[in-house]
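For this view, one protein chain was removed and the others were kept in their places.
Up next, chain A:
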Amino acid sequence: MEHHAPIHEFLGISFNLSNVLMITIASAIVFILAVVSTRTLAMRPTGLQNFIEWVMDFVKGLIGSTMDWKTGGRFLFLGMTLLMYIFVSNMLGLPFAIAIDSELWWKSPTADPTITLTLATMVVVLTHYYGVKMKGPKEYGKGFFSPLKFLFPFKLIEEFSNTLTLGLRLYGNIYAGEILLGLLAGLGGASFAGALGAFLPMLAWQGFSIFVGTIQAFIFTMLTMVYMAHKVADDH
């Protein structure tokens, strides 16, 4: 049951090839889903267009609940891509896991802290970038000393803790789900009685994992917009 990551060196940098594979697959699925949904666009939406417009309206609602649309509109595409990418990533690890020679190949890319922290860092860096870009360096710098000057260290810590919690929350939820699914699968594969005993918990846990994966994708996108609003909105 011991699984290793298939880590290989390339140009002096180590790559976890399983992550590379799953990131590519998740991106491809999101891309195909989005493009197929928007292939036949019509004024009167049908089929998948309805779905993708619902996603867009949903993210619009998320942005609208944290900042006004004039400042937040530019984050719509980022939000939609994040939401769909993380959702698809979370779902990928659910139906099965593939391990070859005790190297785990098929899993959720978001079940790896490197990936989730990369996404989280990217988001936080983006909030700083837009904070400087939209409010100017002076206003942006002032944000660290308001409402009170001595809060500066806490503000500084907050930035790092935001990044860590954003990434690790997603990783923890998905990874825990996969661990338990892996244990149940191992139990089910061990013996006939084990298969009988594992079936119902497996069913329940997979359903729960779908729920958790959806919620986590939502939370990640929501928090992205909240952090973004902290940096770019003027009203506080």
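Everything below uses one rule, namely that a contact is a pair of C-beta atoms (placed from the backbone, for glycine too) under 8 Å apart; a residue touches a chain by one contact, two chains touch by 3 or more; residues count from 1.
Convention: contacts and distances are computed from a predicted model.
Undergrad: UniProt names the one chain left off this complex as which of "Acyl-CoA dehydrogenase family protein", "4Fe-4S dicluster domain-containing protein", "Spermidine/putrescine transport system permease protein" or "ATP synthase subunit b"?
TA: "ATP synthase subunit b"
Undergrad: Just to verify: which one of A:20, A:195 or A:219 makes contact with the chain not shown?
TA: Considering all chains, including the one not shown, the answer is A:20.
Undergrad: Touch as defined at the start, partner being the missing chain; which of A:115, A:166 or A:232 qualifies?
TA: Considering all chains, including the one not shown, the answer is A:115.
Undergrad: Using the document's contact rule, name the residues of chain A that touch the chain not shown here.
TA: 1-5, 7, 10, 13-16, 19-20, 23-24, 27, 30-31, 34-35, 37-38, 41-43, 49, 52-53, 56, 76-78, 80-81, 85, 109, 112-115, 118-119, 122, 175, 179
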